[in-house]
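This is the structure, below, for whatever I ask next.
All protein chains of the complex are present and in place, except for one that has been dropped.
For chain A:
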Amino acid sequence: MELFFNPFDNLLCILLGISFTVWFTLLLVFIIVPAIFGVSFGIRRLYMKTLLKIFEWATLRLERGAKEKNHHLYKPYSNAIIAREPTTSLEEEIKEIRRSGSNKDLDSASEFEMSDIFYFARRGVESIMDDEVTKRFSAEELESWNLLTRSNYNFHYISLRLTVLWGLGLLIRYGILLPLRVTLAFTGVGLLVFLTSLIGLLPNGRMKSFLSEKVHLMCYRICVRALTAIITYHDSENKPKNGGICVANHTSPIDVIILASDGCYAMVGQIHGGLMGVIQRSMVKACPHVWFERSEVKDRHLVAKRLSDHVQDKTKLPILIFPEGTCINNTSVMMFKKGSFDIGATVYPVAIKYDPRFGDAFWNSSKFGMVNYLLRMMSSWAIVCSVWYLPPMSREEGEDAVQFANRVKAAIARKGGLVDLLWDGGLKREKVKDTFKEEQQKLYSKMLVGTQEDRSRS
């Protein structure tokens, strides 16, 4: 067989080779090396500021264009449609209904009246039109347009310049940012798997945990750059220490990367299959993460035992837990599962708040798969977020796990500027338990029957 090289092919090969070399050198110099040492050139901050200026201009332009053409500028889910008065209780409202129509004397005001149904009907219809819970599981509402089609208003018809700008953005995001980020992500994850497996071969000891910490930090920093995440950490003096539990509000799987690139944590979770499984298995070799098999998760005692064993060993890293148990759209904090507050370890609360202007970080797991979600993240402008480390909290005397969980939740909500909700995040998948309905029935029957008993006594 004769090998025949076309000179053109040859040239192409050389060109490709050169561009690859340049590409990787640039990557190495500007991203991977700074990632290893944990320094930043400030490129990302500059990028963020420029973007904000452009968004501002685009929104102004959009509003002006809309006015000129007498368009109804319409933002999806922009704000609530109805005014709700959440403060009034069932009892107050029903009493008010009766007061307005009392054709009887006042002391019979606690008996059933046909008009009581108005209260329930109105409340029910209100929740059909607008409710506190389901909207927390959908994308957050935005004030200005960020040149992403997913958050579009009807911008197309407004101005040619805007459309061009949007097209340019599209080209940059998918043509330059996405490939760059995908390369970085693969580098980061690949290095993590490779190096942690390597460290796993070392004997346990100080050397191993030192190296493991460095490797974890480095790889997470590369991943942070793969998402162009611009993170501001506040109050770092409160960073979680060994023997503690770090609890944070949960918006997306990225939360893990964001926290872990600033400090090492022992992760808790279920062993997944596929790529996730490979990563998990190699990570656990280098450093004691707490992974559970699928069959073990159901066993609450076992989970609690392994967690408290881990916490008691002061040489082990603080545990990272998201007690909401599901992703919420970063406008609120929902009920914390009490398990992690039952152990009795010091809790280090952390509040994470994303800036939705650059791309929505919320993972709507019922709508997008993991890969799809990550691609959306990598084709967004950036992930901008703030992390607050709150002072450590521990359970007070006479306080049960639920009360403690609520206290921690309130603190996180306050710091992150999130709405503190009592609802269970599990409602995303499951139906309301009947106990909540019972609660309403109890309130109502207390009004009717509570006083009837009094009367029968007199």
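Assorted remarks:
As a working rule, a contact is a pair of C-beta atoms (placed from the backbone, for glycine too) under 8 Å apart; a residue touches a chain by one contact, two chains touch by 3 or more; residues count from 1.
Heads up, the rule we're going with is that contacts and distances are computed from a predicted model.
For the chain that is left out, the UniProt protein name among "type I protein arginine methyltransferase", "Trafficking protein particle complex subunit 1", "tRNA(adenine(34)) deaminase" or "Calcineurin B ous protein 2" is "Calcineurin B ous protein 2".
Among the residues A:16, A:46, A:117 or A:275, only A:117 touches the chain that is left out of the figure. Residues touching the missing chain, restricted to chain A, are 70-72, 74, 76-77, 79-83, 97, 100-103, 111-135, 138, 154, 157, 423, 427, 431-432, 436-442, 444-446, 448-449, 452 (touch as defined at the top).
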